[in-house]
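In this view, the complex is presented without one of its protein chains, the others remaining in place.
Labels run A and B following the written order; every chain starts at residue 1.
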Amino acid sequence: MMLSFLGKRLIATVPVVLVVAVAVFTIVRLTPGDPAAIIGGNGATSEDLDRIRVQLGLDKPLLTQFLLWAGQVLQGDLGFSYYLNKPVVELIGQRVGPTLSLACGTLILAIIIALPLGTVAAWRMGGLVDKAVMAFSVAGFSVPVFVIGYVLIYLAALKLQWFPVQGYRRLSEGAWLWARHLVLPCLTLAVTYVALLARVTRAAVSEALTEDYIRTARAKGIGEKAVLTHHALRNAAVPVVTVIGVSAALLLGGVVVTETVYAIPGLGQLTVDAVLNRDFPVLQGVVLFFAMIYVVVNLLVDFAYLILDPRIRY
Amino acid sequence: MNTWKRLWRHGAVRGGVLVLAALTIVGALAPWLGTFDPSAMDASFISVPAGTAGRVTLLDGSQIDHTFWMGSDSVGRDIWSRVLYGTRISLVVGVFTAGLAVVIGCTCGLLAGYFRTADALLMRIMDGMMAIPAVLVAITLVAVLGASLSTVILAIAVPEVPRVTRLVRSLVISLREESFVEAARALATRNIVILWRDILPNAAAPLIVQGTFIAASAVLTEAILSFLGLGLPADVPTWGNIMAEGRVAFSQAPGNVLFPALFLVPTILAVNLLGDGLRDVLDPKFAKRA
Partner (left out) sequence: MPHVAGDASRLVAPVLDVRGLQVALPGDADRSHAIERMDLRIDQGRTLCIVGESGSGKSVLATTVMGLLAQGLSITSGEVHLKGEIILGGGQYVPERRLRALRGRAMGMVFQEPMTALNPVLTCGEQVDELLRTHTNADSAQREAQILEVFERVRLPDPARIFASYPHQLSGGQRQRIVIAMAIILKPRLLICDEPTTALDVTTQAEILKLIAELRAEQGSAVLFITHDMGVVAEIADEVLVMHRGKVVEQGSREQVLHRPREEYTRMLLAAVPGMVPPPPRELPGGSALLSARRVGKTYVRRDWLGRAHRSAALHDASLSVRPGETVGIVGESGSGKSTFARCMLRLIEPTEGVITWGDSEVQSLPERRLRALRSHVQVVFQDPNRSLNPRRTVGSSLVEGAINFGMTAAKARELAETLMDRIRLPRAALERYPHQFSGGQRQRLAIARAVACQPRVLVADEAVSALDVSVQAQILDLLREIQRDLGLGILFITHDLRVAAQLCDRVIVMNRGQVVEEGPTAQVFSRPAHPYTQRLLAAAPGADVGVVAAVA
């Protein structure tokens, strides 16, 4: 049973990856103009253009081109940026660190804040915490990330001078410095994420609390705290984990914007610059990369189900 | 009780509708609210602080007396004018994006829910689309299609389609199993009629709620796109563009970023609140009466 579940989930990722690949591939082909010129971008010379044409087989039928490109991708070759004069894979490799630091930091921060808040809100529905959580979650979803960013910069960095205004320091330069530069960006991005997670947790826990087994638990005479943690929360975990997986795309999108606000040299900056400079190979590569992260995250979520929900295991 | 009455009773719905009505009026009456041409630049009023008054020279040479309620930007454009005209664009983007996403998503969802072959194909496509961050999809589409109002609307609507499709599809699937749908089949009613008459009306309420949230998200996304410089051209007065322009000199003149935010945030907030309120009233799960 367990093996079949994993097998099914793995096989289900194939069509997703395929659709993303086709989408990414077609985008460039859709752009009006000479594909070679587009791929070459602003920095390509006419010899480069000829080379591109041969390399990509632009004279061959579309399907062959796709298969060639797909083959390259599977071998780890995501193309070449003529604008920055480096292989795309290398560019991504350079920028991955900051982006992942930001994303993971935000995720951990959000989970630590949102899950307890949502649980307490569901437990004492209509109470102070509940109202606060609901108000905050609507507000958090309504303020764009960059507005939050600028407000935070204005308060914490300019006025109070607690944190640096912008920039990023690598882990290799010292953990304290690295963390200090990440505080404001993570907080900024976390606002939206906490808003979402707290709401979902609240809904999941309150849903669980209406179930029959909660009544059975109370009829056994166990205390409310045990009812909440041992029974309600354990069951609410599954929908919450699901949302964490699905909203990974939301998180990654937010990372793109946050990096711009805080001048963090990550994949987000890379993407924005690529669009501004019409550097399509980089754009393709980054989109593909982000989609892969999403797929991996969701596979991890599926693994989590195995642990959390015995109905899937057996 | 009449649904309209119930809706109006709900605080969040009332608040949201009132704010949006006010914004619509502001946008419609923008030319008469102390503004002038939002793309007109007067070099003698570059980056003036809020409240400055003076005599402005317009593009055609005429001169007017004007107070820069929100100051001016780095090329001499009046921020107050740009913000008010920006209201129009934001509202248009919100409404049309939501409408487009709902229509496309609803069609796909109905097809996927009722016909098994369509289901397999459509859902794989939707799953794939959900794997790419919405912002990136929008950015890419604008980059490919060029930056105009219609392409921006399309670019923001496309990533929202999968969620609507999933919603409608799951509704159709659960409704398909309902007794009254089975009864309709036993009574020899055609599939199309069943879809239109029995299934769609039951999907209307969640769709309206979802559409409202999409509108809020669309205004947000448009602001993000403009802010990144990847949305509508920089001279078009959208709130995001104004903030993008203002961010360069943020430390000296934070108002250039914060004033448009003063309009942007309440707009999105109002639409989100409206969506919350609509859901409370229309969604049977939250209704007190079954």
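Here is the rule we use: contacts are C-beta pairs under 8 Å (C-beta built on N, C-alpha and C of every residue); 3 or more make two chains touch, one makes a residue touch a chain.
Please read all numbers here as calculations on a predicted model, not as lab measurements.
Looking at A:90, A:173 or A:211, the residue that reaches the missing chain in the full complex is A:211. Not every partner is drawn; the one left out touches chain B at residues 178-180, 182-190, 197-198, 201-202, 288.
Although one chain is not displayed, its contacts with chain A can still be listed: residues 4, 7-8, 11, 211-213, 215-223, 226, 230-231, 234-235, 308-311, 314.
The criterion applied here is as follows: only the chains that are shown with their structure count from here on.
Computed from the mean C-alpha positions, the centre of chain A lies at a distance of 22 Å from the centre of chain B. Chain A makes touch with chain B in their complex at residues 12, 15-20, 22-23, 27-28, 30-31, 138-139, 141-147, 150-151, 153-154, 158, 246, 249-250, 252-254, 256-257, 260, 271-272, 275-276, 278, 283, 286-287, 290-291, 294-295. The part of chain B that touches chain A in the complex is made up of residues 124-125, 127-136, 139-141, 143-144, 216, 220, 223-224, 227-230, 243, 247, 250-251, 254, 257-258, 261, 264-265, 268-269, 271-273, 276.
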